[in-house]
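With one protein chain held back, the other chains of the complex are shown just where they sit.
Showing subunit A:
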């Protein structure tokens, strides 16, 4: 469940950021499109990174084994 919620947060951030560029820094359609592309790419990259790390830890095949010293 937590995976979906965080993903939704990422989606929300991406959508809000790209909407904001249209509203706050309106510099014409083509410039806005460029800014939106940047934000969407950035969000996708960040989400992908997070999702990979999250998924990898979901069903662990290896568990942490503490070192002897500790």
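Note that in this section a contact is a pair of C-beta atoms (placed from the backbone, for glycine too) under 8 Å apart; a residue touches a chain by one contact, two chains touch by 3 or more; residues count from 1.
Simple rule for what comes next: contacts and distances are computed from a predicted model.
Participant: Which name from "N-acetylglucosamine-6-phosphate deacetylase", "V-type proton ATPase subunit a", "G-patch-domain-containing protein" or "39S ribosomal protein L20, mitochondrial" does UniProt give the chain that's left off?
Facilitator: "V-type proton ATPase subunit a"
Participant: Contacts of subunit A with the missing chain: which residues?
Facilitator: 2, 6, 29-31, 33-34, 37-38, 41-42, 45-46, 48-50, 52-68, 70
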